[in-house]
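With one protein chain held back, the other chains of the complex are shown just where they sit.
The chains carry the letters A and B, assigned in the order they are written, with residues numbered from 1 in each.
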Amino acid sequence: MHRGDELAQAPRRMDRPASLLNSGERIRVIASDYGIVLVIIALGILFGLTAPRFLLAENIVTIFKQISVVAIMAIGMFMVILVGGIDLSVGSSALLAAVVSMFLLNHGYLPTGVAIVAGLAAASAVGLVNGFLVESAGISPIIVTLGTMIAVRGLAQTILWIDNAWLWVRDPVFTFVAQKTIVSIPVLILLMVLLYLVFAVALRQTSFGRRLYAIGGNARATALCGVPVVRLKTLTYVLSGFTAGIGGLILAARLSAVSPGVGNNIQFDVILAVVLGGASLTGGSGRLEKSMLGALIAGMILNYLTIKGIPGPYQTAVNGLLILAAVVIDRVSRGRAA
Amino acid sequence: MKERGSRQVTGWLLKEFGLVFMGVFLIVVFTLLNPDFLTMNNLVSILEQNAALAIVAVGVTFTIIAGQFDLSPGSVVALSGVVLAVVLRGTGSMAVSLAASLGVALACGLFNGFLLSYVGINSVIVTLAAMIWARGLALGITGGDSLPFVNPFVAFMNNRFLAGISPVILVVVASYLIGWYMLNRTRLGRYTYALGGDVEATKQAGVNTDLSRLLLFLLSGFFVWLATVVTTARMSAGAPNAVYGLEFDAIVAVIIGGSSMMGGEGSIRKTIVGVIFLSILNNGLSTMGMRDSAFYLYKGVVILVALFFEVISRQALRSGASSRPAMRGMRGAS
Partner (left out) sequence: MTKRFPGVLALDHASLSVEGGEIHSVIGQNGAGKSTMMKILSGMYAADDGIITLDGKELSFRHPREALQKGIVTVYQELSLLSNLTVAENMFLGREPGSPLAVDGRTLRRRSKEILEQLGIEDINIEEKIADLPLAQRQLVEIAKALSHDLKVLILDEPTAPLTQEDTEHLFQILNRIRDTGASIIFITHRLREVLQFCNRGTILRNGKTVKTVEVAGVTEDELIEAMIGQKADAFYQAASHRGALSEEPALQVRNLSIGSRVQDVSFDLYPGEIIGVTGLLGAGQNELLRSLFGIMEKSQGHVRRRGKEILIHSPREAIDAGICLLTENRKDEGLILEMSVKENITLPSLPAFRRSRAFPLLNNRRERASAVDLIRKVGITLRTPNSRMRTLSGGNQQKTIVARWLLSNLDILLFIEPTRGIDVGAKAEIYRMLSSLAAEGKAIMVVSTDHNEILGISDRIFVMYKGRLSRILARTEAGEEQLLAEIQGWHKHAQGR
C-alpha cells in the first residue's frame, strides 16, 4: 500500500452506519449475518418435501448426534482459524486421545476419570507441539499440522497394534455419553450444546476472546498493544487438540471400539463446518455458534444423500464441492478483498 | 553489505549441506540394515517406485515458487488413472485412453486455476477441495475397486531396455528437462518467480497475473498426467486408491530441497535434491518391513527434523543485520 495514502483504502460499502446503506446493501448485511439460518430452513423444507423420512423426529435426532463430534471439534478449530492458523491434525489427535484412554482403561485398571484426562492431555499435548512449531519456530501451520497429522496417527496406531489394532470400549461412562438420554435429549447433544455455550461466552465476553479476535484481525498491532500473541496463538492450538480429544473419545464411545481408521479425514469435515459457519479463513471474524450451524448444514446434506441411497464416495465428492461452495460464497459476500 | 557473522556461516552450511548430511546418514543406516541397498538394481528400483513423486514434484515446484499450494495431485492421478482404465476397457485403444486421461488431468488443473485466479479463492482451499472431490469421483466411478487391464503398453513402459533404464525413467528425466526449460527459458517461468515475489508489483508491470496462474495450474495438470501414465503402467490398473498422500510427499520434497515455502525462490535443481532424499527415505523405510503406523511415524519425524533445519538455516541467514529494518524499502540500505 502506498505511503501517505489512507484515502486509497476506500471504506467498504457494508461497513458504513446502517442508515447510510441503501436497501440493496441492507439485504446483503442481513444475509451475511442470518443467511445461514435461512439456508438451514430452506434446505430443511427442500429435503423434507423430496424425502419425507428426512423430517422424522428420529432422523433429526440422528442428524444432531451424527454432527456432534464434528461440531465439538469445530470449537477448537474455529479458534485456530480465528487467529489465522489452521489445524489439519485434529483427526489424528482424536485417535490418539481414544487410544490412550482405552489403552489405560483396558490395561491399567485406572479409574475412568484418570483415563479420560490422560487421553485429553495427550491430544492437548499434540496441540502444544503444533503451537510451538508454528508460533515459536515460525513454520507454516499447514506444513506443521500436516506433519503432526501423519506422525501422531502413526504413533497412535503403533500403540493400538499392541492390542492387535482393536480396542473394545465397554466403560459405563462412555456408553452413558454415547447412548443415554436425559429428559429424552441425548447426552451427546447436551454435551455439545454445553461446550458451545461455554466457549461462545468466553469468546464474546472475556478479554481472552476479544484478544483472539484482535490477533486474527491484525496480529502485529495486537502484539504492539502488549498482548501476549505467541502465547495465545499457541493456546488455540492446544484447545484445538483438546476438543479433538473430546471428539475422539466420543467417537470411540459411539463405535464401542477403537480402530486405526478412527478420525481419518475428519479434519476436512471440521474445517468445512467452520467455513460454512461463516468464519473467514484469513482470521479475525466469525461467530463460534455458527460453526455448529455449519456442521448442521453439512450433516443435513449428507444425511439426505444417505436417505436417497447415494453411495459413499459420491458423498465424499459432495463434501469436497461443499467446501468450495462455502468459500465461494464467503468470497462473494465479502467482495474481492485481495 | 552482508555481514558474515558466525551465525550466517552456520546457516549457510546447514542450508547447503544439511540435507546432504542427513541423506548420507540415512543411506548409511539403510545400507547397514540391508546390504542390497546400494546396488544399481535397487537404486533404479527406487527411482521407478518414486517416479510419480518425482514427476509431480516438478509441477509442484512451479506452484510453490509462485507462492501457491497444490494439494490435488494424488487424487487427480487416481481419477485420471481410473478414466484411463475405463476408456481402455471401452475402446481398447491405448492412444484414446491416454488422451482421455490427459483431458481429465488438464481439466482439473484448469478448474482449480480458474477458481484461484478468476474467483479469487485461496489455492489451499481450492486444491484441498479438489483432493476430496476428485478422489470421491474416482471411487464412485469404480465402486471402490481397481480396474486392471492388459495392454502391451505396460510391458513397454516397464522394460529396462537400456542399461537397466526403462521408459518410466525416461519420462521422469523428460519431465525434469521440460520443467527446467519452462522455468528458466520461458516467460511463464519468469512470471512464476515474479508471482512468488510480489503479485501486485507484477500486475503493475503489466503482466496478466490471472492468466499466468491459470497456466501454472494447467502445466501442473500436465505433469500430473505424466505421473498418471507412469503409475497406471506400473500397476497395470486404474486404481482409485492409488497414491494417497502423493501431493504431500511432493510438497515436502520441494521444500526440503530448499525452495522457499513463501514462494519467489527455488529451482528444479533443488527439487531434484529433495526428491532424491525423499525417495531414499521412502524406499529405505519400506524395506525395513515395518507396519504402516511405524512407517508414517518415522517418516513424519525425519521430515519434521529436515524442515526444522531448513527453517533454522533460513532464519540464521536472514539475521545478517542484527536488527530488523524499520521500514519497508529500507532493506539493503546501509
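Following the convention adopted for this analysis, a residue touches a chain if its C-beta (ideal position, glycine included) is under 8 Å from a C-beta of that chain, and two chains touch if they have at least 3 such contacts.
Fair warning: this is a prediction, and the values are worked out from it, not measured in the lab.
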Given A:I162, A:C225 or A:L255, the one touching the chain that is not displayed: A:C225
Residue among B:G103, B:G120 or B:G197 touching the omitted chain: B:G197
Absent-chain interface as seen on chain A, which is shown: 1-13, 15-17, 201, 205-208, 210-211, 213-214, 217-218, 220-228, 284-285
Chain not shown, touching residues in chain B: 1-3, 185-190, 193-194, 196-198, 200-207, 264-265, 321-324, 326-334
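Note that only the chains that are shown with their structure count from here on.
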Rounded Å distance between chain A and chain B, as computed from the means of their C-alpha atoms: 30
For the chain A and chain B complex, residues of the former touching the latter: 133, 137-140, 142-143, 146-148, 150-158, 160-161, 260, 268, 275, 281, 311-321, 323-324, 327-328, 331, 336
Residue ranges of chain B in contact with chain A within the complex: 69, 115, 119-122, 124-126, 128-140, 143-144, 240, 248, 251, 255, 261, 291-301, 303-304, 307-308, 311, 315
